[in-house]
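Every protein chain but one is kept in place in this view of the complex.
And then chain A:
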Amino acid sequence: MFSRAVRPALSVGNAALARSVVPKSAAQAANYATLREIEGRLKSIKNIEKITKTMKIVASTKLTRAQRAMTESRTYGQTANEVFESAETKALDEKKTLMVICSSDKGLCGGIHSGLSRATRRMLTEHPDYDLAIIGEKCKAQLSRSNAKNIVLSFAGVGKDVPTFADAQAIADQICLLPEEYGSVKILYNKFINAQTYEATPIEAFSEEAITQSANFSAFEIDDEVLGNLREYSLANSLFWALAEGHACEQSARRNAMDNASKNAGDMISRFTILFNRTRQAVITGELVEIITGATASAEQ
């Protein structure tokens, strides 16, 4: 959106503050220019504050919806994974692993996307043969710079609204259609711990082999043909959970980021107003001094 335009404006504002404070003894004529300059900066910062405040409000309203979706999908996903817990399914190590990274398309939400990318890179240094499927433009851009060779799929168009189960199903289908057989699928998402903390966490989704080889498999009565369906379905379930929780984290992070931005803008506005008033006063004093000196000089003649 306007991220590129805002950031330089903020840093320029800081620079202007530093610049205009230092040369106090500069020529009087320069004061008029800085006065105008400060006024301009003040105006632009006020606009930025307005925008960030609005974005914060938008994010907070979206957050309540996203959090509700998150708690619902979390219980849903955990219930779906209960089968694998009681069957004590473990991931197979000998086959390839696919990592699905649940980020989104939109930025301006602090470091949650780069947190995911960092976690991915850390895992890739341990297991360099993992394949990547990336959901969302942000992590795609970050990881395509460092690990482009590992990427097999990327999805875009996420993060406009609360993710639906149809999204998760379509992604799961496309992952199932990949030519390579994966021993397990790790879904990396941002776990919502509280409003300030998120942690990149993986959920496992297993392959058919991993399910049949699980320790407690004999306790269940499953036809072989049904197993493939279970695998596809549980992949979609886990993806839905990860997407919903990641979305809630993103909204919460955006709310915090915009809150901080508005606070910083408020600080800058108060500093600039003081500076503006002082400079104006200095200009007036200077003018008065000039007039009085002129008057006394002409009176003496």
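FYI, a residue touches a chain if its C-beta (ideal position, glycine included) is under 8 Å from a C-beta of that chain, and two chains touch if they have at least 3 such contacts; residues count from 1.
What we mean here is this: contacts and distances are computed from a predicted model.
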Chain excluded from display, named as in UniProt, from "Ras-related protein Rab-3", "mRNA export factor MEX67", "Superoxide dismutase" or "F-type H+-transporting ATPase subunit epsilon": "F-type H+-transporting ATPase subunit epsilon"
Selected residue (touches chain absent from view) among A:111, A:157 or A:286: A:157
Options A:99, A:119, A:171 or A:242, residue touching the unrepresented chain: A:171
Residue touching the undisplayed chain, where the options are A:82, A:126, A:180 or A:223: A:223
Positions on chain A contacted by the hidden chain, ascending: 144, 148-149, 151-158, 160, 164-167, 169-174, 176-177, 223, 225-226, 228-229, 232-233, 236
